[in-house]
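Only one protein chain is missing; all other protein chains are in place.
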Amino acid sequence: MAGNSFGNIFRITTFGESHGLGIGVIIDGCPAGLEISEADIQLELDRRKPGQSKITTQRKEGDKVIIQSGVFEGKTLGTPISLYIANQDQKSKDYSHIKDVFRPSHADFTYQEKYGHRDYRGGGRSSARETACRVAAGAIAKKLLQHYGLKINAFVSSVYNLKLDIPFEELDFSQTEKNIVRCPDDATAQKMIDLIDKARKDGDSLGGTVSCFVENCPTGLGEPVFDKLEAELAKAMLSINAVKGFEIGSGFSGTKMKGSEHNDIFEVKANKIQTKTNYSGGIQGGISNGMPIYFNVAFKPTATIIQKQSTVNEKKEKLEMQGKGRHDPCVLPRAVPIVEAMTALVLIDYLLLNKLSKL
Amino acid sequence: MAGNSFGNIFRITTFGESHGLGIGVIIDGCPAGLEISEADIQLELDRRKPGQSKITTQRKEGDKVIIQSGVFEGKTLGTPISLYIANQDQKSKDYSHIKDVFRPSHADFTYQEKYGHRDYRGGGRSSARETACRVAAGAIAKKLLQHYGLKINAFVSSVYNLKLDIPFEELDFSQTEKNIVRCPDDATAQKMIDLIDKARKDGDSLGGTVSCFVENCPTGLGEPVFDKLEAELAKAMLSINAVKGFEIGSGFSGTKMKGSEHNDIFEVKANKIQTKTNYSGGIQGGISNGMPIYFNVAFKPTATIIQKQSTVNEKKEKLEMQGKGRHDPCVLPRAVPIVEAMTALVLIDYLLLNKLSKL
Amino acid sequence: MAGNSFGNIFRITTFGESHGLGIGVIIDGCPAGLEISEADIQLELDRRKPGQSKITTQRKEGDKVIIQSGVFEGKTLGTPISLYIANQDQKSKDYSHIKDVFRPSHADFTYQEKYGHRDYRGGGRSSARETACRVAAGAIAKKLLQHYGLKINAFVSSVYNLKLDIPFEELDFSQTEKNIVRCPDDATAQKMIDLIDKARKDGDSLGGTVSCFVENCPTGLGEPVFDKLEAELAKAMLSINAVKGFEIGSGFSGTKMKGSEHNDIFEVKANKIQTKTNYSGGIQGGISNGMPIYFNVAFKPTATIIQKQSTVNEKKEKLEMQGKGRHDPCVLPRAVPIVEAMTALVLIDYLLLNKLSKL
Partner (left out) sequence: MAGNSFGNIFRITTFGESHGLGIGVIIDGCPAGLEISEADIQLELDRRKPGQSKITTQRKEGDKVIIQSGVFEGKTLGTPISLYIANQDQKSKDYSHIKDVFRPSHADFTYQEKYGHRDYRGGGRSSARETACRVAAGAIAKKLLQHYGLKINAFVSSVYNLKLDIPFEELDFSQTEKNIVRCPDDATAQKMIDLIDKARKDGDSLGGTVSCFVENCPTGLGEPVFDKLEAELAKAMLSINAVKGFEIGSGFSGTKMKGSEHNDIFEVKANKIQTKTNYSGGIQGGISNGMPIYFNVAFKPTATIIQKQSTVNEKKEKLEMQGKGRHDPCVLPRAVPIVEAMTALVLIDYLLLNKLSKL
C-alpha cells in the first residue's frame, strides 16, 4: 500500500534512509532450496556502488551486504530473507544549509508536502541509495532465473545525443562489463565516457537510455489483463529514480508503422513456433511468446549538479543554492545493474505465478 | 494475482470474454455517498463504443451498461458496484476457420501456451472489448475526481507520421470531442482522418500516440518507492491493448538534455510553490508536485488487417489467412476514453491512499 | 481492501444487495482446464437455498446460477469466472416500516454509521443472502480439491443445548444429507429438528455449532507465520454471518490439558509419519501435517425473531418493532454448505500457494 513493496509471489520490501543507520530489503516468497551466498549478492552490489570509476560519483561506500535471515547451511529456507547494508559515516555531515531548502527537481518539496516533515539528510528515503536494496534482492532473483535458464542483459544504449547504433541481435553482451560506461560496443563506449567526463568537469549532468535484452524466456509469463508482462516491466522501470520513459519492442517508433509492416508473422523453426520479426518485443497479449524480450528505459539527467541554481525554501523565500562536492554526472553506468535487478524481480515473480495458470 | 484487478483502495476487477454472454466490472472500495447514475457511465461508454464514425470499426454494439449493485437511491453504498454489459448476438458467428489458427501479433498463441486452451471467438478475453469495463469503472473514478477538482484530458497527438505540433498548454481541450479523431486541433484532426480513411480502404492499420494532460492534481499523490505515481501510470497505460510505450514529462527527449537545462526551478507564484518549467511532468520523487501531469502513450498499429497473411496453426502447419469484415484501421480515437479511464483509476486510488499518509 | 474479496491465488469477490437486481461472484485465479458446469454449482446452491424444509425459512427463492464468463466448452479458461444469481421479486415489498429503524443485533446501525446511508431492504449487503455467492464459488473450489483427493465434511454438531456426542472418527458422513438438519446421526438429528420446530412456533431462534472434518489433506498447506492454515480458516469462519467462535483440534477444551497429555506423538504407520493422537487438528506450526483437519464453528441464534422488541430509530427515538412473516428459526442446516464452501476456498488457495514453496 505505502509503496515500499514490489512483487506478488516473490515479494520484496525495502527500507532505510540514505543517511540513517542502514538500508535493507526483505524478500518474502523465495522458494526453499536455492543456493545463495553473500558473495553472490555482493557481486551485483559492486556493479552499482559509488566510486567505481572516474565517471561515477567519487563518494566511497563499501555497500557490504549481510544476510540476516532466511538462508541456512547455504540454502534458502523458504522464510523471509533479510539483507542489510549498514550506512557508513552517516552522522558526520552538516545539513543545516539544505535543511529547509527545496533542491530543484529533487523530491524535497513533494516529501514535505506529502508527509509534513522529511529526512533532509541526502534526500533520506528518496535518495537513489534505496536502489542498492533492489540490486541485492535482484541478485537472488537472477540466481533463481538462471535455474530456469533465463538471461538478462542490460546496457547503456545512449548518453545525451550519442546513440549506440547496432541492432540488439548483433551485440556481444560479454563486452558490457569491459568498460566503465557499460556499453557493449567499445568504440561507442569511449565516446560516451568522454561526453560524461566533460559534463563532470562542467559540474553538469547528462541523461540517456538503458536497454535490456532477455534471452530464453519461456512462453506464458504475464497475467492478463491488468498485469500484462510489459505493464509490470513498465512499472518496475518507472519506479527507478530519474526514469521518465519506457518502450517495449517497436515502442514509439512502432507508432509510425502500418499494421501490414508491424505484424510479426508466425513460422515454425526447429519445431518451435516463432515469429519472423519481433516488433512485439517478445510479448503478445501481455504474455511472453518465447522470443527475446527487449525494451528501452529513458533516464533524465540527474538533478544534482555543481552549479548555482535559484530555488525557494519552506518559508517560501527565494534563494540561491550551490551544489558542492561529489556528484554523479551520469547515472547510466550504475543504472545498468538496477535495470537488470528490476527486470529479474518481475520475471521471477511472473514465472512463479505462471506455474499456477493451468491444471 | 491472476491479473484481472487494478488498484489498491479503489479496486476494480473485470471479467468476460468478447463473445461470451457479457462483460462486466466490480468496483470495490468506492466511498459511500457519491451520486452516480447509469447515464453518467453510458456517456463515457459511448465515447469508446464501436461504430461511432467512418474511421472506427463499423461493428455495431450498443454497450448498454446496467448497475447491478452498490448504488441505492442514486448514491454509492460503499459496497461493491457491479456494472454489466450484455454482449449482443454472441452466438451468431462461425469461428471454425480461426479455431486453431494463430493470428499474427494477436494473443491467440500466447493464451494457448499459457492456458492450454482458449476461447477462439474474437479473441475471447484478450479482445480490447474488455476495455469497455475500464471505461465504465473509470466513469465513476472521474466523478469522484471531479468532486476533488481534478480534470483529465486525453487526446490523439499523432497518427502514423503525422504529429500534432502545438504545446499542451496552448491546446483547447473543449475541441477534442468536436471531431471524430479526438484531436483538439481541427486542422490536424482533418489530416489524421484522411490518413486513417486511406488505411481503412487499403485494409491496413495505423498506430500513433495518445497524450494526456491532468489539471488541478493536488500535491502528495504517489507512494514511494515502488508505487511512484508515474510507475503506476506507466503500468496502467501499458496494460491497455496495443500500447508499446509510455513517457512522462520530458520523456525520451529529456534524455538528450543536460541537468542544467532540465532542472525545474522552484518559484513562488500566487503564494504557492510552483516550478518555472515542468520537465518533470508534475511528479517529483514519485509524488505529484501540483503542476500539470502530462504523458504520452504509444499505440502500435492494430494487428487486425484485411490483407492476406501467412501464419501457422496449432498443428504447426503453415497456412494463409485473410482477415475479413469490419476492422478498426486505427484504435486511437476510441483509445482516448480508455487512457482517460485508466488515468482516473490511478489518480483516485492514489488520492484516497494519500489521505492516510500523515497524522 | 474494502472486504469483498477472499483468497490470494484462488481469489473471489462477491457483490450484490439482498433485494437489488442480483448477487454474484467473480473467481479470479482458477487454473485453466477444470471441467465445470452450472449443474455442479447449482447442486451446492440448492443445499443452501431458502425454503428447503419446515425448519428453514419458508421464503422461496430458486437461486438459479448462471456462468457468465471464464468457462468455455465445459472447461475453465484461466480467465475470471463470473457467476450470477438474479434476485426474484426484489421490488415487490414495502420497507417503509423499517427504513430508519435499527433492528436489534442486525447490521443496520453499524452500516449506517460506517457509510452514512444504507440499503434498508432486507439488510442489503449485510444479509446472509451474500453467502450464496460463497457457496457458488466454493462449488468450484471443491471440484478442484476433488482433483487433488481432498474431502470436506461439515455437519451440525449441536443445536441450542443438544450436542451430538459421537467422536468425529465414528461418524458416517454419508448420512449428513439424509435428514433436514444435516446431522450425520439420525437419532440426534430428530431431536434437533424437534427443538428447532418448537423455536419456530415460538417465533424464536436457536444457535448451535457446525463442525467440519477434512480428509486427505496433503502435508505442507499453510503459510507461516501470519497466514497459518488455522488462522485463515478462523478468518473464513468468522466472516460468515452469525459466527461467534472457532476452535481447531482440541480447541478450548485443550486449554484444560497438560502438555504431557496434549502432545501428539509421532509414529510411522504404513510407511508414513503420522501422529497417535490428533489434538493438533491436523495442523502444526500453521502447516497441515497430513492428519485429518477438524474444527468447530459457533453460530449465535439468528437475530430475526417473530416477537415484539424494543429498539431505536435514526432520530434516536425509542420504539417497538415486531418481526413478521418468514424467518429462519435456526440457520445451522443451511450453514453447513457455507462452512464447507469457505473451507474449500481456504484449502484450494493454500494448496496452490504451496506449489511454490520449494524449488
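The chains carry the letters A, B and C, assigned in the order they are written, with residues numbered from 1 in each.
The rule is simple: contacts are C-beta pairs under 8 Å (C-beta built on N, C-alpha and C of every residue); 3 or more make two chains touch, one makes a residue touch a chain.
All figures in this text were calculated on a predicted structure; none of them were measured in a lab.
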{"item": "Touching residue (missing chain; options C:G33, C:G62 or C:G251)", "value": "C:G251"}
{"item": "Chain not shown: contacting residue from A:T79, A:S260 or A:Q307", "value": "A:T79"}
{"item": "Full-complex contact with the absent chain, from C:F6, C:Y120 or C:F213", "value": "C:F6"}
{"item": "Option touching the unshown chain, where B:G3, B:G16, B:G29 or B:G138 are the choices", "value": "B:G29"}
{"item": "Footprint left on subunit B by the chain that the document does not show", "value": "9, 29, 31-34, 78-79, 144, 147, 224, 352, 355-359"}
{"item": "Positions on subunit A where the hidden chain makes contact", "value": "1-5, 8-9, 11, 13-17, 20-24, 26, 28-29, 32-33, 66, 68-70, 72-73, 75, 77-82, 114-119, 124-125"}
{"item": "Hidden partner interface residues of subunit C, rising order", "value": "1-6, 8, 14, 102, 104-107, 109-111, 113-116, 125-126, 130, 158, 160-161, 199, 204-209, 219-220, 222-228, 230-239, 241, 243-252, 254-268, 271, 273, 275, 279-281, 283-290, 296, 298-305, 307, 309-312, 316, 318, 353-354, 357-359"}
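Basically, only the chains that are shown with their structure count from here on.
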{"item": "Subunit A and subunit C: spacing of chain centres that average the CA atoms, whole Å", "value": "46"}
{"item": "Centroid distance [mean C-alpha coordinates] between subunit C and subunit B, Å", "value": "39"}
{"item": "Junction residues of subunit B - those touching two or more other chains", "value": "1-5, 8, 14, 114-116, 125"}
